[in-house]
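Take a look at the following structure, please.
With one protein chain removed, the remaining protein chains of the complex are shown where they sit.
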Amino acid sequence: MALPAIFIVGVLFVYPFFLSLMNSFKVKDGWGWDHYKTVFELYTGDLLYTVWISVASLAILLVFGILLGGYLRFRHNGWIEFLFKIPLFIPFVVVGHAMRVLLAPNGTLNASLAALGVIDLQNPPSIAFSSAGIITALAWKNLSLALLLLMGAFRSIDQNFIDAARNIGANYLRILFTVMVPMAKGSIAVSAVLIFTSMMGSFSIPMMLGTTEGSQMAMVDLYYQIVYQNNYGAANAIGVISYLISMGAAMYYLRTVTKR
Amino acid sequence: MDIRIQQLQKLYQDKPALENINLVLQPGSFTAIVGPSGCGKTTLIRALAGLVPINGGSIIYGEEDVTDLPPQHRQTAMVFQNYALWPHMTVFENVAYGLKLRKLAKAEIEQKVMSILEKVEIDTSDLKKRHPQQYSGGQQQRIALARALVLEPKLLLLDEPLSNLDAKVRQRLRVEIRRIQQDLGITAVYVTHDQEEALSMADQVVVMNKGRIEQAGTPEEVYRRPASYFVAHFLGNSNTLEVIRKDGDYRVGGQSFKMAEWLDIKGENLQLVVRGEEVKCSFDQPSMTGHLTFAGRLRESLFVGSGYRHWIEIEGQNLFIESDSKLQGTGSCYVHLPINQCFLFAKQTDKEAREIEA
Partner (left out) sequence: MSAVMWRLSGRVIGYGLALFVILGPISSLLLWSIAEKWYWPHLFPQQIGPMYWKKVLEGDMMDALLLSFGIALVVTLLTLLLTVPLSYYLARFEMPFKALIMLLFLLPQAFPQLPVFSNTMVLLYKWDLVGTVPGVILIHLVGALVYAVWILVSVFKSIPVSYEEASINLGASKMRTFFTVTLPLSIPGLIASALMVFLYSLDEFTGTLLIGSPFITTMPIYMYNSAMGYEMQVASITALLLMIPGLLLLFLLERYMKSEYLAAFGRA
């Protein structure tokens, strides 16, 4: 009874995973680095762009998660907690669409800002279809995950460690940054890796909010290579590079886990 | 400066956790709060630190009302049961934390940290490199004590600081905490569930039960003159005998005795509390001056290391008594209870009794 599950994951995920490794080296007359050469010629900028977008969203999420997670550790607030769990349950495509509607040049945010007289309608800024749009959407979608992970990390700190600092005169912000963050360092690093990998591999949000010209996220490039160029070799090379970046993050994760 | 706690009240989900707490802490005194778990002693000490908000009453330092001050402005410092030394900081950083918050000069911080650590007898050689986890439990608690004392608080709060330590270390630290407290002349409140600790360390012992103070007084007072059945039963190895009073005549089962005192206690059903180490047992003395004597049967004797513990049955009720040497004899015996060590109270209702047992 246990075998079919293993079989399905094995055949439909693990085997294709190794196929992608293999196919990225397969060229017409044998094996070679050709696909990687193509990818680095075409997409070095995009790969760096992908990492930059992921790091930027991660940074926003960590700052947010630490501040709000810390606040909720000090003062329980069921309502705020519930509110910030909502993004977790909203599908990626819906987030993508909602952000398009909100952030497009003629979107609701610009209309609101124009009504307040903040921006000039003749030349409305476009937040969607730019890096800022992708970062906003990715950060928004991952708000809940970041908050849940960081709140978990902070909740596992014994109350006495916090009281000891309060008792000898530290205010909340100081306790957060001198006691709680250092004590939860390991869990925060793990959360960061989890969030980073999920953003690096994100596909639908960059597809919907990506720039028409300029840099693209790696997964979008990969999709275009398959659908429009039918170039599986190059697509797999992009895939393998994305594995390596994820692995790098995961190695860091394993190192912090085993160190503790 | 004395510290006065007046009419303190604390509710947890509408249930009283602290009720009508009144207490005066003399300057430089050591007060121990004892009671069973859940009696409110930890809530009380945390309320004094300002770590739990209270629902009524006031805390006054000399002339200053600190009831509404946040914990950081109360000038209290607390020592926790699990030490709560931050593992990511070195020993030096732990102790210096509060001083840094007060923006003291570096040299001054250094000097204060070193001198307080010497006071609590921690080796100061490389504490800038070492983390608290590298020290033994007893040493960690010394460091935690230093972290609290270095701020020269007006009130030192200790929340069961020794209960995670093993017996030998505990004995030693007891004496040292007391010595340091006296040296510095600091007012201290010490919460413990260990009555021996409370009786041996404190100037004032406060016995708490169900969020209330049952009795407060010197250790001798609460031990020798318990104010309630709870206190009498809680302190020492106490025995309880059910006594029935009718027309000035007191009876334990079929055996009656006369008593002139205790007339102010109401009711027919009474309880007599006596400590095991005060009771004597003989096989040939039907009476003893100053004692109540009952006939009983010696059921069993146990060797408990420092002496013997005997189980004696009187009219179907059990009494445990202690003696240094083994009793010579078996079976029928006489039990002698010193009258001035017998405490008589109106009988608890079943509910109250259950709560005390629990």
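Letters A and B name the chains as they come in the text, with residue numbers starting at 1 for each one.
FYI, a contact is a pair of C-beta atoms (placed from the backbone, for glycine too) under 8 Å apart; a residue touches a chain by one contact, two chains touch by 3 or more.
These numbers come from a predicted model, not from an experiment.
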item: Omitted chain's touching partners, listed by label; value: A
item: Contacting the left-out chain in the complete assembly, out of A:Ser57, A:Ser131, A:Ser215 or A:Asn236; value: A:Asn236
item: Touching the absent chain when the full complex is considered, from A:Thr108, A:Gln159 or A:Gln229; value: A:Thr108
item: In chain A, positions touching the absent partner; value: 1-2, 4-6, 8-17, 19-20, 23, 79-80, 82-102, 106-112, 114-115, 121, 124, 140-145, 148-149, 152, 194, 197-198, 200-201, 203-204, 208, 219, 222-223, 226, 232, 235-236, 238-240, 242-243, 246-247, 250
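Assume only the chains that are shown with their structure count from here on.
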item: Length of the line joining the C-alpha centres of chain A and chain B, rounded to whole Å; value: 55
item: Chain B residues within the chain A interface of the complex; value: 46, 49, 51, 71-73, 76-78, 80-82, 84-89, 97-98, 101-102, 144, 147-148, 151
item: Chain B-facing residues of chain A, complex; value: 158, 160-161, 163-171, 174, 178-179, 182-183, 185
